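Since the structure comes first, as structure tokens, the remarks are kept for the end.
All protein chains but one are shown in place.
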Amino acid sequence: MAEEWPLYRVIGDGANHPDRVEAEVAKRIYAQMVLLRTFDEKTITLQRQGRVGTFPPSIGQEAAEIGSAAALSKDDWMAPSYRDHGALFMHGVPFHHVVLFAMGKGSSIDGEAFVLPSSIPISSHLPHAVGLAMACRRLGEERVAIAYFGDGGTSEGDFHEALNFAGVFKAPVIFFCQNNGWAISVPVSRQTATPTLVQKSQAYGVHGVRVDGNDALACYQVVAEARERALGDGGPTMIEALTYRIGPHTTADDPTRYRPPESLAPWTGDNDPLVRLAQYLVQRGVMTVEEPPAIWAEARQRVNRAVEEALNSPPVRKEAMFDSVYAEVPDALAAQMEDLAEEEAPDARN
Amino acid sequence: MAEEWPLYRVIGDGANHPDRVEAEVAKRIYAQMVLLRTFDEKTITLQRQGRVGTFPPSIGQEAAEIGSAAALSKDDWMAPSYRDHGALFMHGVPFHHVVLFAMGKGSSIDGEAFVLPSSIPISSHLPHAVGLAMACRRLGEERVAIAYFGDGGTSEGDFHEALNFAGVFKAPVIFFCQNNGWAISVPVSRQTATPTLVQKSQAYGVHGVRVDGNDALACYQVVAEARERALGDGGPTMIEALTYRIGPHTTADDPTRYRPPESLAPWTGDNDPLVRLAQYLVQRGVMTVEEPPAIWAEARQRVNRAVEEALNSPPVRKEAMFDSVYAEVPDALAAQMEDLAEEEAPDARN
Amino acid sequence: MPAINMATALNQALGQMMNTEPRLVILGEDVGQNGGVFRVTAGLWETYGAERVMDTPLAESAIVGSAIGMAIGGLRPVAEIQFMGFLYPALNQIFSHLGRLGQRSRGKFRVPLVVRIPYGGGIRAPEQHADSAEAPLVHTAGIKVVVPSTPYDAKGLLVAAIEDPDPVIFLEPIRLYRLGRAEVPADLYRVRIGPARLARTGSDVSLISWGAMTHLALQTAEAMAGDGVSVEVVDLRSLKPMDEAMIAESVRKTGRAVVVHEAPRTAGLGGEVVSVIQEHAFWWLKAPIRRVAAYDVPYPPYAWEDVYLPTPSRVMRAIRQVLQD
Partner (left out) sequence: MPAINMATALNQALGQMMNTEPRLVILGEDVGQNGGVFRVTAGLWETYGAERVMDTPLAESAIVGSAIGMAIGGLRPVAEIQFMGFLYPALNQIFSHLGRLGQRSRGKFRVPLVVRIPYGGGIRAPEQHADSAEAPLVHTAGIKVVVPSTPYDAKGLLVAAIEDPDPVIFLEPIRLYRLGRAEVPADLYRVRIGPARLARTGSDVSLISWGAMTHLALQTAEAMAGDGVSVEVVDLRSLKPMDEAMIAESVRKTGRAVVVHEAPRTAGLGGEVVSVIQEHAFWWLKAPIRRVAAYDVPYPPYAWEDVYLPTPSRVMRAIRQVLQD
């Protein structure tokens, strides 16, 4: 079955699809991948210092995160999971809001971006993406919706119901599954008895594509193609991006309990998605060997600036948790706000 | 895709599998199918007379119901849906309890049979069957579990989660899906975008079989084979039995609202599962043309007797609704039983 | 004004709103050509087509979940769940998302979704077709929950629910769909979500109820009037937000209260009503408040239904008790 689903590849030895990514776009993807890696590493440090809460890094998954999101139009709807910080800022969420979110100060979706608040319950946002896509079509808008989720997410009932709905209604939606090998401590081989995840698309009459998730340009291209399919009324696409979670599930997780460090080898070094893309871009002649260090330095600066901005942001107003629960505050809730106001406690902690 | 899943057939023109059903068994299957048809018709009448509540007949599906259940061992676990009265009594539930159940007087599972109470929420019993099967294996028992459900049932999240679990744990379980063309008013073509239901098995590494659901002997054989597979540690099987709901969804349903009477043509007359089996058995020489009338008469007698017994059964004891909610009645519940006892209302109505 | 039953009133509300609000779409199981198992969407598919009246696959989580997406994406979806007991597969969408998206998006997104649910028992339905799970819904922050008990309120509340910028769970007492007719304006009108309805004035005891139990309450009140007991009946109508002021006012007047609901007693919504009374009318109370509810056992097969649900005699006993206390 796995043979029926060859990995879509653009860069490196096994390339089986021509590179159709413009040089400018490819470079932007690389820079954003560097930014994401830098952000993750910085946030892990902040977490260790107790300045942000539990954090799920996406180290190792930058190609999938950024490559895929880069192929979207700014108008497309995105329904991300908790790990998709890269996709968030790639899709227009102001960078420092992503940091604020990691600090427990609120939603990940400020700004103008068409991004839902990151979904915490696994796969429960997939039906939202289907509904958004159906709304776009009904309203005659030239937009698609994309949902991000993991390998573990394919086991939930909502995955099934969402893909089946998408198939039946031919919704212009993209299901982007990052198969990073693990759902916390459970390897994908114990998540499902099938050799691939993408083959599940066949249960729904949904187009399926399996892509090298560490090949940023391939990730870009499969999403671009899925968008066109969706906009051309060709229906939904499920993409399985094969990648690897290099780091812990979250900063609260200790992966040495369940996997040997050797398991990282095939996914790091020359196979690190950042290294792969950099080498390829240099080889293709769109980037010089001098550029990456500058890009890294710039990323560090941006991250530090954003972190500083976030750390210096004022404490949250305690009443803000009541804001926008309803369009209009009902009486009983207003009484509770008064009760809160009586609290002598200072504003909520950071 | 449909071509990849040819219909397993034993009787009639398109037969593609040899008949391996013993003559005695085949005759018993026929007699029970007649009993089921007779029961359904009688119960519809009783419903019209206001003597039983809403009733879901399985007219047209007798081959699938009875053929499949006939292949089980009495020790196997059965998790039926609301429509599977035939499978119930075939698996050992005393016939008159099935009638009592239709009369709203209680559970469908009295007697010694290894049958769960019929599941009402669609597909929610599929995980139970998986767990039962896992328990059998863990306890070293030579038993399998079977779950009955419909085409609509394949859209629920629980279908997905159950089949995925079964695949991962290689549970000795059989998923028997009666594709009767309709989920109330929704045709299977709007239930899913796939041409078959059985192909969904591929999403789970579960063995899949598509059977002519109006061929009782084929239904028998595919279940017998699935049992052997399960007991031989070959894992779960999903069976799609292609049949048709000749009657209304329930006695509360009016199918003329959503389907033309002509749609019945391919499934009735010579294609009626009872007619098909009778003709074949006569042709095979295991039944004479004189036998069917006697079998029908005997069925009518049994049904009338059971109905009489059920109608004459005493009214339910009102306290019985408290029975066996817990192994031991908690204090607060005991107080409520006393409150009920104070009620001057007569015992609950029939 | 023509006299119509509740099912027709709801059908009218939907049809008229479909007509005036082009963003309105309906989705659910059998809501299209079949017009819904209770015929509440009858005729809409014929008029507005399958693009706006969508028969969905049999999957409640996706019905509510996709409708959340549609609502955020600019539509005005009205989702139907076929029976209250079949909302349970969708509870993750309700508990995890429906009421949280406003706060979680800091007001950037609102979810103007209506989920219609036939609700409650009393019609000899098959097992698990008669649940009353309002309490868990009312416990859920960020949503609204309403339940009409008259054709007039049914139409007016449904229009208000569809126009509400926030998610509304709309419970429809199955027993009342076709129980009697009442005059209902032919035009569109709104019944505000929040205020309760004083269904009957009285001075000796306050009966507080909602849905089909309001009929039981009124029936009991009528019966007891003959015995010289004056019963006031408050029909909550909006369960969340709840009209605490009217509840308090009524009990301050009567000094005695009985709450009636169809759901099992323990941790049912009756406890909330008791607490509200306690907090706002304690000093006026002349006797402990009583709850009349279904027993704390699973909803039994219908042969038991009449004694499982509150009966007139249990409500009367409770009233006599609070009068004697």
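Order of writing sets the labels: A, B and C. Residues in every chain begin at 1.
Rule of thumb we're sticking to: a contact is a pair of C-beta atoms (placed from the backbone, for glycine too) under 8 Å apart; a residue touches a chain by one contact, two chains touch by 3 or more.
As the structure is a computational prediction, the values presented were derived from the model and not from experiment.
One chain is not depicted; across the entire complex it touches A, B, C.
Across B:I120, B:L231 or B:L311, the single residue that touches the chain missing here is B:I120.
Touching the missing chain, out of B:V21, B:V98 or B:M134, is residue B:M134.
Only one residue from C:G69, C:P148 or C:P300 touches the chain missing from this view: C:P300. Residue positions on chain C in contact with the hidden chain: 61, 85, 88-89, 91-92, 95-96, 99-100, 103-104, 127-128, 131, 133, 135-136, 138-139, 141-142, 240, 242, 263-264, 266-275, 278-279, 282-283, 285, 287-291, 296-298, 300, 325, in rising order. Touch with the hidden chain on the side of chain A covers residues 53-54, 82, 101, 103-107, 120-122, 124, 152-153, 155-158, 183-186, 190-192, 252-253, 257-258, 315-316, 318, 320-322, 325, 332-333, 336, 339-340, 342-345, 348-350.
Interface residues of chain B facing the missing partner chain: 77, 79, 106-107, 109-110, 116-117, 119-121, 124-136, 138-139, 145, 157-158, 161-162, 164-165, 168-169, 321, 323-327, 330-333.
Convention: only the chains that are shown with their structure count from here on.
Separation between the centroids of chain A and chain C, computed from CA atoms only, is 40 Å.
A straight line joining the Cα centres of chain B and chain C is 35 Å long.
Within chain C, the positions touching two or more other chains are listed as 57, 59, 61-62, 89. Residues of chain A found to touch two or more other chains are 157-158, 160-161, 164, 168.
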